[in-house]
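Only a single protein chain was left out; the remaining protein chains are all shown in position.
Residue numbering begins at 1 within each chain, and the chains themselves are lettered A and B in the order written.
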Amino acid sequence: MMKKKYCISSYCHIRDNTISLNGKTIYTGQHSDLKSLTKSAYRHFDIDYPKFFKMDNLSRLGFLAAEILLTNEGVLPENEEDIAIVLSNRASSLDTDRKHWESIRDSHNYYPSPAIFVYTLPNICIGEISIRHKLYSENSFFIFDEFNPNHLFSYANGLLDTEKTRKVLCGWVDVDGPVYKAFLYLVGKEGPVLHSIEEITRLF
Amino acid sequence: MGKGIAITGMGIISAIGNNVEENYRSLVEGKKGISRIVKIDTVHKDALMVGEIDFTNQELEAYLGLDTNNNYSRSALLGAYAARQAVSDAKITDVNSSKTGLVSATTVGGMDKTEQYYYKYFEDKKVQKYIEGHHAGDSTQKIAEQLGIHNSLVTTISTACSSAANAILFGARLLKSGKLDRVIVGGTDGLSKFTLNGFKTLMIQSDTYNTPFDENRKGLNLGEAAAFLVLESDKSVQRENKEVLAYVKGWGNANDAFHQTASSEHGDGATLAMQKALKVGGLKGEEIDYINAHGTATPNNDLSEGRAFLRVFGNGVPDFSSTKGYTGHTLAAAGGVEAVFSVLALRHNVIFPNLNFKNPMKEFHLRPRAELKKRKLNTVLSNSLGFGGNCSTLIFSKEA
Partner (left out) sequence: MEALKEELKSKIIEQLNLEDVSVDEIADDDPLFGDGLGLDSIDALELIVMLDKDYGIKLADPKEGKKIFESVGTMADYIAQHKTK
């Protein structure tokens, strides 16, 4: 059987105070932390989704990258498009785990926050993207020591080959203290970049 | 065209037993593993009930032959213990004799040790070894070492309470696509203060025995467990003339796209996951003989999942029960634990009772199977529904 070829139609990076879409910088700022970067980017792109401000850093980062990428692709929630989500990172939900831990460690000042606890799982980030864009397709979150293009490549191909989905939103969303990076890309039948391990590695 | 994904070995450790046989005995005898917290030093001792495993860390270390310098977290210990059982059950003597992978699920990883030593890390060099054991992937690496898996696919999945179900789903696909001949799949989560306190903030933990699908359910009991299955391709089964315990017949995953932790009112994600699994398995709803429900006994889950049953099966909802009354909710391990229970149900032709059920819910007429029932079973469906809206369904069958 001939292996089908797929393409990357758009990709988005958020790193070092800079947001870029398909390699072009579309927003840059001077922010001391991820929270203020994502907030001002939210304003800059005129996003109307107040729940954004309740999200933790990991979800904000993934949400923002997905928002920019899917808006560019013309994906509308009302169409409930068939897009699967496969994300990965290194630090899991560690950034928020620490915050939850801080709130339970002192028995004299013990007021753990449910709003923080709900984000102590990395795949909540996928949930937030799914809720926003009404994506009911398959989704999974993997943890690796470092970016693993082989895994993402074969997982996305598997989903597309077996027609489990029409498109796959893939990538890396990682937050660990002050260090953060998001790289999302959309794989489907058409697009300017060939979906291959080399290209994914190059774009990352 | 291959026959299917064969299950050739199982291993489990949970609050109701330290191996497959003990778990089975507890299931048929209706013996629950829920009690007050003994092993964790917490102020919530009297307010919560949990499913704790009898073995201490020291006993597990001794079993695994670890020296005192080891830095295994409880999740790693439990995982290695259960995975080794599964491999020996599958009569694998050399794990590297064919392409064998490991897909392990966890959510808490080494959180227990971090809680214990967090303040000592700066001054006490002896405990610093546990820092490396904190991250989720570490427990998987340790299980791989314990099994002696080299140079193969070893990975960790973390999608909340559906994690182990997704590990099984991913393993099945790896075999189907020919990437591996054998894969050990499952999950492990030890109890930790992190999760006890976290679920407490969500106010969905019961202070007494959990009562799935009951009108007066008060919430879940957290539990700890590890459970692994050995999956093999047809080729591998034929080559080694293996006994097959059951088959993974169908699988499906979908997102509920509703809320970070709550399930949608009508169980959209669960409905989609079950429908996808039926499609992959080439099965009709009426061909499902028993459902091992996710049934956590939270007001929200059981209502949403029950409505999803009605959407998928209409008037013909099969016999169903939740086994969380025995083990508590074992989070990332739950999908693995319940896969083992589903296979046991098939092998012994028995439906395990939904413990502690008294009053049907007022929203619908569904009643779980509250008594043990002997019945010929050919297919069992198992649901695992996770925070983040991650919903997974697996279907197990006697025939490929």
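Rule of thumb we're sticking to: contacts are C-beta pairs under 8 Å (C-beta built on N, C-alpha and C of every residue); 3 or more make two chains touch, one makes a residue touch a chain.
Predicted, not measured: the structure shown is a model, and the values here were computed from it.
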Tell me which residue among B:Gln85, B:Thr188, B:Thr201 or B:Asn356 touches the hidden chain in the full complex.
B:Thr201
From the list B:His44, B:Lys129, B:Lys179 or B:His259, which touches the chain that is not on show?
B:His259
Those residues of subunit B which, in the complete complex, touch the missing chain
201-203, 259-262
Please identify, in ascending order, the residues of subunit A that touch the omitted chain?
39, 50, 52-54, 111-115, 118
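Methods note: only the chains that are shown with their structure count from here on.
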Report the inter-centroid distance (CA atoms only) between subunit A and subunit B in whole Å.
27
Footprint of subunit B on subunit A - complex, ascending:
85, 91-92, 94, 97, 100-101, 104-105, 107, 110, 112-114, 117-128, 130-131, 134-145, 151, 154, 158, 164
Complex contact set, residues of subunit B against subunit A:
43, 107, 109, 111, 114-115, 118, 135-137, 155-160, 166, 170, 173, 177, 179, 193-194, 197-203, 252-261, 268-269, 272, 276, 386-390
